[in-house]
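If you scroll down you'll find the structure; I have some questions about it.
Note that this complex is displayed minus one protein chain, with the remaining chains in position.
The block that comes next holds chain A.
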């Protein structure tokens, strides 16, 4: 098979430039409506203004980025090729193996870089509410994506109603917070447990369903929860939602303007600024998301995680191995729902106000798209897909009516180029090493 592959590092500079130019052209086409044009409010009337320099920078970045990316891909492929040739005898098996090993350090590097950026972001943008706020939104989706990844990516149960658990978490906290005076931290585990309970509630009747049938039932479940929230006015406030939900506190210190009680700013003797709360919320969701990631990646390497993946691969074989498929599926539903519930609590605490409108089917679709586009089961893929799916609509904010179009086009493109998702590589949960046992 190696003989058919043109040695990639021998690509001529002209070919590379042509390739990058093509990408820049696409960027230009996309960029004209998204970046080139913007609406300005001049005395009550909306007018269209142009931003050609910004567009030019954008296209330039796309061009340069593509060159670098292409070069990186070629280097990687060339590396792979030499490996392949050196072990021609066991080519087929070794390929799967070696590509895994070479891909890993690069991905680890990207993951650490992403973490570094995430940790330092508020320091660089301490005066920019918009950036911190958008980053918080991205992180909520990252967390939701990681939670849904357990159900869809690992256990292979197509869940179109994930937003229901997000809603259960949010409403549990909203009700506990406004009616019973619970704080964020006490409500967090309770709301998580509540969402997990709903996960089992959904999981139980759908145990025998697979694929499309399961998707339809979960879709219905998501809608049921939303319709209940709209109609059960005494509990949920109906379409008006629930307002003045308590904000999370920093070890008991509230982040609000100085008053009678000690607040965050008065305790630390710094001047009060509303951005403190935003940054605190950002770090809070970052911590929650990282905990989720740590939790899920550890679970994946435990027997239960392997059983989830085995259920995805072949349920009948699982039964023949003595695995109780019912418990395995329910645990996937429960854990996924619990993580969604945690994210919901955070959402309610961040917004201070929730209504059923925040929990529509399109939310479920976005979260599912994040998992599928990122590459089923891939943790880093979820981050990349969240960035794409949250930032893309943000960039196209002025053209709200075309957002979904753009969104759909981006998804189609990713699925054409990368049918398995942005990162479809699967890292084994354990390896055999020749010197005794594995790691």
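One rule holds in what follows: a contact is a pair of C-beta atoms (placed from the backbone, for glycine too) under 8 Å apart; a residue touches a chain by one contact, two chains touch by 3 or more; residues count from 1.
Here is the rule we use: contacts and distances are computed from a predicted model.
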Identity of the absent chain, which is to be given by its UniProt protein name, from "Heme exporter protein C", "Transcriptional regulator", "Arginine transport ATP-binding protein ArtM" or "Acetate CoA/acetoacetate CoA-transferase beta subunit": "Arginine transport ATP-binding protein ArtM"
Touching residue (missing chain; options A:17, A:217, A:253 or A:325): A:325
Touching residues on chain A - with respect to the absent chain: 90, 92-93, 96-97, 295, 298-299, 302-304, 306-307, 309-310, 313-314, 316-325, 426, 428-432, 437-438
